[in-house]
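Of the protein chains in this complex, one is absent; all others appear in place.
Let's look at chain A:
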Amino acid sequence: MTNGSDAPLEAIPAPTSYPRSSRYHDTPVALHVDPDGRQTPYLKRRLLPDPARLGTLAEHTVSVGDRPDLLAHHYLGSADQWWQIADANPVVDPRELTATPGRRLRIALPAGVPGAVDG
């Protein structure tokens, strides 16, 4: 009488194991099949948001002793959001962000959240 085991449930997308605060939360999962039939799931490449389209929250001048996680705690309220600062100021190595004292860093809002407009 029913559709077999759980065919309708296959339409519900599998929940991701990454929490919503993770930068990989919305990254799609792909499946690699080896020649011997072994299946290995992997994350596809995460596309960075265009830094110019992110809304600016604040600007910060790097001083000695700054670290991306400390800045994230200070400006965003959570130390594990340091990757948002790296997204807004594209660098190859995240340590480059705070390596040079005097460098101006842009602290941006999360992707998709617009900044305030002046009336």
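By definition in this document, a residue touches a chain if its C-beta (ideal position, glycine included) is under 8 Å from a C-beta of that chain, and two chains touch if they have at least 3 such contacts; residues count from 1.
Heads up, the rule we're going with is that contacts and distances are computed from a predicted model.
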According to UniProt, what is the chain that's been left out of this complex called? Choose from "Na+/H+ antiporter subunit D", "Phage protein D", "NAD(P)/FAD-dependent oxidoreductase" or "Sulfite reductase subunit A".
"Phage protein D"
Out of A:Val29, A:Leu43, A:Ala58 or A:Val91, the sole contact with the unshown chain comes from A:Ala58
On chain A, what residues meet the omitted chain?
1-3, 5-9, 11-13, 15, 17, 19-21, 26, 57-58, 63, 65-66, 70-78, 81, 84, 109-119
